[in-house]
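Only one protein chain is missing; all other protein chains are in place.
The first chain written gets the first letter, and so on, giving A and B; residue counts start at 1 in each chain.
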Amino acid sequence: MSTRFRENTDLFFSKLFKVTGLLTLVLLGGIFFMLLYNSVSFFLDVAPLDFFTGNQWNPGSRGDYGILPLIASTILVTLGSMLIAVPLGIFTAAYMSEFANRRVQRILKPVIEMLAAIPSVAIGFLGIVIIGPGIAKLFGMQNGLNALNGSILLAIMSLPTIVTVAEDAIHAVPMSYKEASLGLGADKWETLFRVTLPAALPGLIAAVMLGLGRAIGETMTVLMATGNSLAFPDGYLDSIRTITATIAIEMGEVPYQTTHYYALFAIATVLFIITLAVNLIGEAIAKYYRKFGA
Amino acid sequence: MVLRLYFIILCFSVTSCSEEIQTLKIKGSDTEVNLVTELAESFHKSNKTSYLSISGGGSGLGIASLLNGQADIANSSRELNVEESELFRKRGIELDTFVFAEDAIAFIVSPLLLLDSISTVDLAGILDGSTNNWKKLTGNEIKINIYGRQSNSGTYDFVKDKLNIQFSTHAKEMNGNAQIIEAIKSDPSGIGYVGAGYVMNSRNGQIQNIKVLHIRPDKSNKAYSPLDSNAVFNHEYYFRRHLFQFIRKSSASAAAPFIAFEKSPAGARIIRKSGYYPVKIF
Partner (left out) sequence: MRKKKTHILGWILLLGSTITICSFLFIIIFHLFSQGLPVLSWEFLFGHPKEGLTKGGIFPAIIGTILLTLITTVFAVPFGICCAIYLNEYAGESRLTGIIRASIRNLSGIPSIIYGLFGLALFVQSMRLGTSLLSAGLTLGLLSLPYIITTTEEALKRVPNSTREAALAIGSTQFESIRDFVIPQAMPGIITGIVLTIARVAGETAPILFTGVAFYITGVPGSVKQEFMALPYHLYMLSTQHQSIETVRPLAYGTVTVLILIILMMNMVAFYIRQKFRENE
């Protein structure tokens, strides 16, 4: 094999690799462009004010394209899931990082990984067969398909993310902090709650943001277990319809390139921006943490 | 070695292996999807080279898929509306229409509810939300829970148009007939609507724990049940409708064998078994 040939191959592949690297930019740009293009097409037909302040989403019959009920539903269910998942996740992470011995850790890590591996349809199925009926029985309702059901299920889905990232954050708090605290006479609990956890706070917030991002973007779970009613939700025991569920339900039924079609892209864009914002904030906090932490 | 395996798989991925396989994409109404699935299953037994893929999702989805070129046949429990006809015309797509069965919509409640029949006027009042309590009709102060379909459902559209109402926004939008039946079974205050075919399962019995309301059309004292085949044939039951299949003219020849099967005695037998009324009877 001549040197010239080998050198040319080398050059060719280095260019090829660079192209694939750039392709990821193209992909992200492509997704953003597609969302934007179709959203703009939507706003040519429907005034942005009606979209962002209207409180009815009823495209077919009435031509109402108000996004507020969808946003309210999304916020309701993700907030609920964070209320459940954040304490559970952070305390579990604290236990795994600070108190569990080697043997226990070796069991816990696979347990968390397995929980993460369960697909969203299976979790949604659970909501239909156990948790929904459970909620119904508990509250004397007839039907357990509501925001509470969704919150519990979303909490289960985002727990692994929160636990893993939080555990890393807590573990990375320098030993010197803990030793100093113990040296001053605090016991390990006081150390945990007054020194370690506060020191890990940026990382913990990052963990919560990542978990939140997952919960907001989840589709199948909410589609199967929350009832999908279009009215403005009025509580956790009410049926809700999130942005993701709306896209999933209505996308198949729209002829391409109609106002309704564009409307779905418009709410997808809102979803995209929200998840992007949440992830960016989480990243920014994690970066801040890396500067001041370990 | 790995590279060789890779290229073989790559080639499979991008070439179409058998050209003699007749592929038909059938999409649409959830009311019809199980029936058409059974028809396809039977059809395939005697036509091994056929490949039918069937999806539900609602009549709206079927028609939209037809418009988008993603289906050859659309199952629909309603006629095309004005916008849709216009879109088909604009895109230059021609359709054949085929009525392959007759269906009745059953309004179901829990057996515990003290109501056996209802007039269409009262029904309209309940479904559009103006009456939200059973007191007026049963004397009991119970809030009404509506279990309906989503806007992509032909059944949804049919009920809405027949009663000339807009559904209450508090109506729960279930994903399919089955969920509605499940909901009504466990909710003594609920009312829902499903295809009658769902209430009569294929063993010709009825689903327990469900009561089917008799419907009194306006200005009449006689109430009819959707389970009464005579009432349906004689158009006395108010909520009866044709079940359609819309076929793209461009796929007409590919679809012909299957359509012929649906019209055949074997097909009619399956339609009857599923609780619908084959058109042959008319």
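We adopt the following convention: a contact is a pair of C-beta atoms (placed from the backbone, for glycine too) under 8 Å apart; a residue touches a chain by one contact, two chains touch by 3 or more.
All values derive from a computational prediction rather than experimental measurement.
Novice: Check the whole complex and report which displayed chains the hidden chain contacts.
Specialist: Every shown chain touched by the left-out chain: A, B.
Novice: Among the options B:Asp96, B:Asp122 or B:Glu182, which residue touches the chain absent from this view?
Specialist: For the chain that is not drawn, the touching residue is B:Glu182.
Novice: Pick from A:Phe42, A:Tyr236 or A:Phe265: which residue touches the chain that isn't shown?
Specialist: Residue touching the chain left out of view: A:Phe265.
Novice: Decide which residue listed in A:Ile67, A:Ile112, A:Val173 or A:Ile205 touches the omitted chain of the complex.
Specialist: Selected residue, touching the omitted chain: A:Ile112.
Novice: For chain B, enumerate the residues touching the unshown chain of the complex.
Specialist: On the side of chain B, residues 6, 9-10, 12-18, 21, 23, 25, 30, 33-35, 37-38, 40-41, 43-44, 50-56, 68-70, 175-179, 181-182, 198, 201-202 touch the unshown chain.
Novice: Residues of chain A in contact with the chain that isn't shown?
Specialist: Contacting residues on chain A, toward the hidden partner: 6-7, 9-10, 13-14, 16-18, 20-25, 27-28, 30-31, 34-35, 38, 87-92, 94-96, 99-100, 108, 110-115, 117-126, 128-130, 156, 159, 163, 187, 189-190, 192-193, 213, 216-220, 223-224, 244, 247-248, 251-252, 256, 264-265, 268, 271-272, 275-276, 279-280, 283.
Methods note: only the chains that are shown with their structure count from here on.
Novice: Quick check: how many Å separate the C-alpha centres of chain A and chain B?
Specialist: Using C-alpha averages as centres, the distance is 35 Å.
Novice: Given the complex with chain B, which residues does chain A contribute to the contact?
Specialist: These residues of chain A touch chain B: 56, 58-62, 136, 142-143, 145, 223-224, 227-232, 239, 241, 249-250, 252-256, 258.
Novice: Please output the residues of chain B touching chain A within their complex, sorted ascending.
Specialist: 57-58, 60-61, 63-65, 67-68, 84, 87, 145, 150-152, 160, 166, 169-175, 183, 186-190
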